[in-house]
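Missing here: one protein chain of the complex. Every other protein chain is in place.
Letters A and B mark the chains in the order given here, with residues in each chain numbered from 1 onward.
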Amino acid sequence: MIAAAALFLIALLGAGAASAGEIPLAERKSGYEFMGRETRAMQDDDTANPAMLSVLDGETLWQRKDGSAAKSCADCHGDARTSMKGVAARYPAFDAGRGRPVDLEERVNICRAEKQQATPLAFESKELLALAAYVGRQSRGMPIDIADEARIKPFLQAGRDMFTERQGQLNLSCAQCHDDNWGQKLAGAPIPQGHPTGYPIYRLEWQTLGSLQRRLRNCLFGMRAISYPYGAAEMVNLELYLMWRARGMPIETPAVRP
Amino acid sequence: MARALINAPAKAKRGEAIEIKTMISHMMETGFRPDSTGRPIARDIITELVCKYNGEEIFRAELFPAIAANPFLAFFTVATESGTLSFEWTGDNGFSATESVNITVE
Partner (left out) sequence: MTRADGTSQRTRRRFLVETAALAGAAGLGLDSGPAGATPASMQAAIRNVTGEAKLNKGRVKIDVPALIENGNAVPLTVSCESPMTQEDHVKALHVFTEKNPQPNVIGVHLGPRAGRTSVSTRIRLADTQKIVAVAQMSDGSFWSDEVEVIVTLAACLEGA
């Protein structure tokens, strides 16, 4: 069903066609705009948004003392509503010590290891997602702020390459769907532009909260391409490119998506 | 305990019908989903939500596997007097969760 639709798409596009190019900044639309009215209402209503349960969990975890240092996030960062304002909007961010960008989930685990002397939280674990959702929520409404500065250039390019290169059994690139054919239908659902404005999201398909990396792995699976493990450098590069591609768009965390 | 979220007005006028929104984290495993060997994963759902207003039952819902994960349930009740709205969820495998909110009725 999906393979057939994708092959049809490839036939439409022509075998050797290069990407038509990036979406002009003014024409960018969040996945929110491709959703039905009721799903949008679910996201807009904090009293009905299922992701808010995770945000509340995150709020509790923020106060919890952990690790052999017996410290909580609050012990260093105080009130997240102040200290975390704008933080999620500029991740993935360059980590000078590691010489590469890290995403928000990695950042939480770095803090846990270095400051709390606590074990890292597993990727996609309830706790890590709850903290990411809580921190992300503090940036809601703020514009994504990733600048193409010198230090991130090579990683941004690596992410851009991943986005534009054809890959997998279907020989599809991300760009072919999300730059060139957004708004058209694939297996009954509209193709969004692919801006990660609301992560972690409550995806109705998952029936739970999940990260951008989980969503990217879903995509790669759907494309019949090699999927990267959670935390892989390739994943972070792609996340970086996608966030840069969405620069200036408002954060919606925690978003709901179909 | 599972995370529960209640949204109800903190203040209301006597006789006013107020909307109460409830949400609780729970996978609501249907009992129809197969595991990797093809056998159905055992059902594990919330089966009932009871709301009491100052101890008196004002709402009761019987839930089935067709209710979506992280059950959301919104309903109305007439604000009669100040006091406490209490909520109790029960379900398979001895699941139990409670929550309560106060209301001031003028």
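Descriptive notes on the structure:
As a convention for this text, a contact is a pair of C-beta atoms (placed from the backbone, for glycine too) under 8 Å apart; a residue touches a chain by one contact, two chains touch by 3 or more.
In this text, all values refer to a predicted model and were calculated from it rather than measured experimentally.
In the complete complex, the residue from A:Met35, A:Ala80 or A:Met162 that touches the missing chain is A:Met35.
The hidden chain makes contact, of the residues B:Leu5, B:Ile67 or B:Ile103, with B:Ile67. Residues of chain A in contact with the chain left out of this view: 2-3, 35-39, 41-42, 50, 169, 186-189, 191, 203-207, 217-224, 226-227, 258. Along chain B, the points of touch with the absent chain fall at residues 16-18, 30, 32-34, 38, 40, 53, 56, 58-69, 71-78, 80.
Simple rule for what comes next: only the chains that are shown with their structure count from here on.
One inter-chain figure worth recording: chain A and chain B are separated by 31 Å, centre to centre, where each centre is the mean of the chain's CA atoms. Within the complex formed with chain B, the residues of chain A that make contact are 47-48, 50, 52-54, 56-57, 207-208. Against chain A, the residues of chain B that register as touching in their complex are 3, 5, 7, 21, 23-25, 27, 68-70, 72, 74.
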